[in-house]
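Reading through the structure tokens given below for one structure.
Heads up, one of the protein chains got dropped from this complex, but the rest are sitting where they should.
Chain naming follows the written order as A, B and C, and within any one chain the residues start at number 1.
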Amino acid sequence: MGVIDRPFRGATDSQVRSLLAGGVQFDRGGVGGGDSGPAEETLGGAVRLPGGIAMPVQIERVLGFGRSFSFWPLLFGLACCAIEMMALGGSRFDMSRFGMEAMRASPRQADGMIVAGWCSVKMAPRVVRLYEQIPDPKWVLAMGSCAISGNIWDTYNIVQGVDSLIPVDVYVPGCPPRPEALWQGLEMIRERIKQSRHAYDGLRRIPARETLTAGEAAAPAKPAAQAGVGR
Amino acid sequence: MFAIGSAMAIAFVTISHFLAPTSKNPNKGQPYECGVVPKSDARAPFNVHYYLVAVLFVLFDLEAVFIYPWAISLRSLGTAALFEMFVFIAVLLVGYIYAWKKGVFEWE
Amino acid sequence: MSDPVDHVARTAERGAPAPEAGARPTLAELKERKARSRQRVERGGEVMTVSMGPQHPSMHGVYRAELDLDGELIVTVRPEIGNLHRGVEKLAEARTYHQIIPLTDRLDYISGFAMNHGFCEAVEKLMEAEVPPRGRYIRTIASELCRIANHILWLGVHIMDLGTQTFFCICFRDREYVLDLLEMLTGARLTHSFARIGGVAKDLPDGFDHRCRKVIDFLPRRVAEYERIVKHNRIYYKRAKGVGIFTSEDCYAWRVTGPPLRSAGVARDLRKDEPYAAYDEVEFDVAVEYNADVYDRFLVRMKEIRESCKIIRQCLDNLPDGPFLAPDFAHAMPLKKNVLRNPSAMIQDFVHVFRGPQAPKGEVYRAIEVPKGEMGVYIRSEGGAKPARVRFTTPSFYHGQVVPAMVEGEMIADMVAIFASIDVVLGDCDR
Partner (left out) sequence: MKVWSTPPTLEAAAAALERRFGDRVLERLEFRGELTCVVAPADWVELLCFCKDAPELAFDQLECLLGDHLPERVATPFEVVAHLLSHAHGHRLRVKTSLAEGQALETITGLWPSAGFDERETWEMFGVVFAGHPDLRRLLTTDDFEGFPLRKDFPLQGTVGGRIRTDLRGRI
């Protein structure tokens, strides 16, 4: 079976949709477990110096501390939660007090992504593509019950929870959650930035299902997995 | 002095290149098209008008670059420099009016 | 083509002051202005395809327009919607009428209650359920509050699309006051689910009257402040005047309703033409402009905010007392405080929660004036508690379809202004 790394590295749109067809599995796979592949193949995870050695924790703490004060989310609102996200950007709940002033329109300048609203199967490949185009390190906040679990939209065209597409750091429930709830979610993301833990750290690569034909296997033929340092 | 300056610049680039955690994947390399698979290559041919406007902007921006140091040291240069700058601006003004009449700025 | 109705006569008797004939551009003149902007497109030249895609600051959610550009001019637009489609109509067929109400306020989530109101009006027409006067007045107040909140948010986002940031914060500051009122009345900021078949869920909380009057008094001053900032702003004038002209004939053909239609000189407002709730007992004018461009849509919406304040003030002044929810057993839910006391209310509550009100066999179409345009609800019921087919004819669905007709031949910067001026929301559009 081809091996699909999480998130879909280089998966084309049809692959994302075919994977969605059967519903996608990924288990948290405990910290440190799993065979994360050679350095350049790993997805984020331990910050590696050129020699492949994991960076000492102190430097990572300093970097995390530096990053934590300006988490710039991607300007990406789907549905009603986006209106509450705009209210958080407005003048009463002003999130620019916490350094999240600039909602960057292009993923290249964003530090992370707030998925605000239900994600339909038509939108799924685009959410995955936007997530992948955000430079590391990145964090994802799933805002609203629709992004977390599909909420009442138990229908044919809705992805039941964005965490079957992209690894999610913080879940903010509510329909729509009040701006204060989203603000607390962003504070929790700040904590994760300080500890520089990402949602994709502990993820082992998950085997794809057989529906993926060999030709379409996203990940190139893998060299024998070396014993890398899993985080 | 120059060595320290250039060393710092190079250091900033190389350190962040090594320390930053990166994940290589083909999707990340592709041009950003609002979340959609890009149809044509990013280097698609585009209208020459963009190029004209860009070049004119660079030209008149450089004119401004020359004016700043002149404005700062005007007192020490004396009044002669004042009129020399007017000549400089006049020459560029002729170019500006020519471009305007040529209709470069209208988007027809 | 039957000759178009003489709008001036209709507008005059509607009480809106029709400007003297000289100032008002005739249909022919508007068409000529539009033709001039279209002929710029005929000049060939190779085409650059750009996707103004789902994730774009000015695309109000996830509307995707694939543009073929000749330099800055838009040659063709291929809209693509459906990124937020969640099959509300399929879901509604599996639910009783009471359970559909929470679905409706997630349609146009900026004005939640207006959607509830539309659906309940249609169901009441189907079941011939009667709404007591107090219920109708509370519904009118809540609908008008939604209209104000919708137009203020539209203004903030519209001006932000044109490039400024501070105006967004000014508008959201004022919108928070209206949201506080709605939260006080319905309990939620956006997803109100406040309407019930036969009335509304709760009575006006005490203290609401006082706070509402305070908000209603200072909102017109705020609107005056917006107009002082935006109306004579050189940049806005240049980007909005004479841009995105859409004549009334085109509006009929493309089913463009609401503020864009009223900015084309047609005094068409369902609150006046087919009055529902308490709109026939309230005095207000229809906001009409005549130049059918982005600038006039702004003016129409500002007038509508003022009219809404007037309506709410009149509703608060002569609010009738009596029940706010119809006491009839067959259709309406009982009051919560009665359910715990007397057994008949308990039975009624049990019947309505588990089986749902029974609707007669037949089909009904009811249209009301939601802030974005004209929303029609079509319900076909085969008898029983669940509808056989529900169709929400939401305005944004047709406003999303009209973008190519409005935008081809314009510049990209104009497309941003035009798209914002017709106020498309994707939850409404994709259903």
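One rule holds for everything that comes next: contacts are C-beta pairs under 8 Å (C-beta built on N, C-alpha and C of every residue); 3 or more make two chains touch, one makes a residue touch a chain.
Bear in mind the structure is a predicted one, so any value in this text is a computation, not a measurement.
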Can you pull out the displayed chains that the omitted chain is in contact with?
-> A, C
Where the complex has a chain not shown, which of A:Gly77, A:Gly117 or A:Gly161 is the residue touching it?
-> A:Gly161
Among C:Gly82, C:Pro133, C:Gly187 or C:Pro327, residue touching the chain not depicted = C:Gly82
Tell me where the left-out chain touches subunit A, residue by residue.
-> 1, 14, 17, 20-25, 27, 120-122, 150, 154-161, 164, 206-207, 209
For subunit C, which residues reach the chain that was dropped from this view?
-> 1-2, 4-5, 81-82, 85, 87, 89-91, 93-94, 125-126, 128, 130, 252-255, 266, 268, 273-274, 362-365, 367, 374, 376, 378, 380, 388-389, 391, 393, 397-398, 400-402, 405, 430-431
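FYI, only the chains that are shown with their structure count from here on.
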How many Å are there between the centre of subunit A and the centre of subunit C, using C-alpha atoms for each centre?
-> 35
Indicate the whole-number Å distance between the mean C-alpha point of subunit B and the mean C-alpha point of subunit C.
-> 45
Listed in rising order, subunit C residues that touch 2 or more other chains are 53-56
Shared interface positions of subunit A, touching two or more other chains | 126, 130
Counting only contacts in the complex, subunit C reaches subunit B at residues 40, 45-46, 48-49, 51-56, 64, 69-73, 411
Under the touch definition given earlier, write down the residues of subunit B that touch subunit A in their complex.
-> 18-28, 30, 32, 35-37
Subunit A-touching residues of subunit C, taken from the complex the two chains share = 53-57, 61-62, 82-87, 90-91, 102-103, 106, 109-110, 153, 157, 168-170, 172-173, 175-176, 179, 189-191, 426-427, 430
